[in-house]
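One structure, pasted below without further comment.
Partial complex: the chains shown occupy the same locations as in the complete assembly.
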Amino acid sequence: MREKIAIGTAAAAAALLANNLYQMFMVLPDEALQGAIYRILFFHAPAALVGMIGYFVALTFSILYLSSKNFLHDSLAASVVEVSLVFSVVNLVTGSIWARVIWGIWWTWDARLTSALVCVLIFFGYLVMRRAIEEPTQRARLSSALCIFGCVDVVIVYKSIDWFRTQHPGPVLDFRTGGGKMDPAMAHIFWLNFLAILLVAVALVLVRTRQESTAREIDSLRRLAHTAA
Amino acid sequence: MTSAIELAGVWKFYGDYAAVRDVTLNVEEGSCCALLGRNGAGKTTLLRILAGLSSFERGSAQLFGVSPRQAHAGFLGHGIGVYEDLSARENLHFFARVAEVAQPESIAAEWLERVGLANASDMLVRQFSRGMRQRLALARTFLHTPKILLLDEPFTSLDDRAIAMLSELLVESRRRGATIILSTHQLREAMVIASHVALIENGRLRHAGERTEAMLDDPGLLYRLHA
Amino acid sequence: MKTIRHALLIARKDLALELRTKESLNAAGAFAIVILVLFSFAFEETEQIKEIGGGLLWLVFAFAGALIFNRSFARELPNDCLDTLLASPLSPASLVTGKALANFVMLLAMELISIVIFGIFFNVNWTRHIGELSLVFALGTWGISILGAVFGALTVNLRLRELMLPIIIYPLLVPLLIAAIELTKLLLSNQSMTPNDFLWTKLLIVFDVVFTALAMLLADTILVN
């Protein structure tokens, strides 16, 4: 059943992406100031948003694990972090490329960029630590705690453009500015592509969770064997 | 009789190895239960569960109706739980304060006297012999007159006098109503002190009941019965 | 109240142990001195130094901190002392707070020595804004200390503990370090504060409060099996 949901989500994501790509390159005109390169926005910002949403989902699962001690929540948290990390890296890389074109540099240490990088480092550390702990309960317990601490930084990433004057542009998306900063046609494609990327992320999480729970089933079967003996 | 300690269907897994298997055990208030079992049977694991130091997967554990973490039993483990770089007196002061004892200084001095370390009270623990450490650890455990005592091989490294001293401490603790579980391989000493015995084998409880006269005469009896 | 009393108990015990053995103070102190000496060689121009002085100092503190925090819970491992404390009425939150307090005092001592040496080596007068500077140091150091205590507890049983601790705490510390660096730079170069700089102070305070609160909440999870 879960497999079918995963396949379904992946298929929907692929269809939506194809449509979006067509719209982006064939329908929308070049932007006035930036030319063709602005289209990277359609991947850059959604990747960042999906990543950040993911960390909060992982936060939720971590808290759930701590209250329920249900390992399913732990493996969900871990797979969500893994997938979010991928999208955060996509955000960094696309941002870097964009920066190279628009600003002429790959990187600068402004608040948004710095905090985004730190966020990647924190959750990379999360994965490294998980791998270093063998005992399942200990791993779940400690990584849940780390996830909660890490999410504080996600807030900083999100708010950094409000708090500091940065090289990185300030808020433009409607839900933060109250609307009006983005062309409606662009905003439409933007949100469609956000949805597509979100679906990709969900599909990836489903696959990862399935792997994790299979591993857990094998584990508990082995326990059962011992119990019988 | 009320049960001071109640274990019901407790399982504890390390990875996929079950170190404690479906253990159900009630220890009456005021009794002294000797927990016996061969190396690796699961005695330490069980005592750590009762001290709230180890989680377990299934079943329930209660001490006087509350969870082990809230019961604050007096616990003496394989590691003796005193600081190497503090003196004996400093150690006892510290643990007396942690346990919120009324007059930490005088209580500490009294216990140093009782366990025979009065002369060595200002030496650092790292300068102690093995037996002196164990005595200090005993003082640390009994200091705040806990209602439940969990002692893992408390006789280790004690000389004849210290064994007598510990036996006396245990008798006195029972007299004031404390409940005791102690694990040990020194069957002879255990049988003399215990009112009850429990035998654990490969994580399973094989026997639990009163200590009989026959066991007193032949400490190895229980092992042979369940061979 | 009880938590605070217990925390002070732990902190006092740790400081007594540390003063007796000087395990981490020696290592951290020596290390801080070496870095400062090396840097005075690496930058021959003192002008440069003044500019990056703030960064340099906080980097040294962060490094020396790692050496101190690695020991903070490791000190409870011989003889299973940690187990004894966990079985006692002491709450995990007070244990973490106590460790943080001890870390705080040790790190602050280290910082005092470092800044004196820094002032001498690089010919910087740091006494002009000593009040504000103390505040910045205190706020920054508390943040480092509480995180060091929490993650000292979290990593105490891991292999490669020494490397794992910096991997985890440094990224979390970055916002705090940046704020502290900016403020220190400002105060060392004798400029007056702008509203933007108050933002940094606010960030420091928020950081301290948030992480202290999280530490209290999660102490149980981290320490109890």
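For reference, chains read A, B and C in written order, and residue numbers begin at 1 within each chain.
Definition applied: a residue touches a chain if its C-beta (ideal position, glycine included) is under 8 Å from a C-beta of that chain, and two chains touch if they have at least 3 such contacts.
Keep in mind that this is a model prediction, so the values were computed, not measured.
The stoichiometry of the full complex, written with the chain labels shown, is A x1, B x2, C x2.
Going forward, only the chains that are shown with their structure count from here on.
Think of the whole protein's Cα atoms as having one middle point; the chain whose own Cα middle lies nearest to it is C. The pair with more inter-chain C-beta contacts, choosing from A-B and A-C, is A-C.
Farthest from chain B, judged by the mean position of CA atoms in each chain, is A. Chain B and chain C have Cα centroids lying 39 Å from one another. Per-chain CA centroids place chain A at a distance of 51 Å from chain B. Inter-chain spacing, taken between the CA centroids of chain A and chain C, is 32 Å. Annotation for chain C: residues 225 touch two or more other chains. Chain contacts: chain A has residues 137 touching two or more partner chains. Looking at the complex, you find that chain B touches chain A at residues 11, 13-18, 21, 55. Touching chain C in their complex are the following residues of chain B: 48, 51-55, 69, 72-73, 75, 77-86, 90, 94-95, 97-100, 140.
Residues of chain A that touch chain B in their complex: 134-137, 219, 222-223, 226-227.
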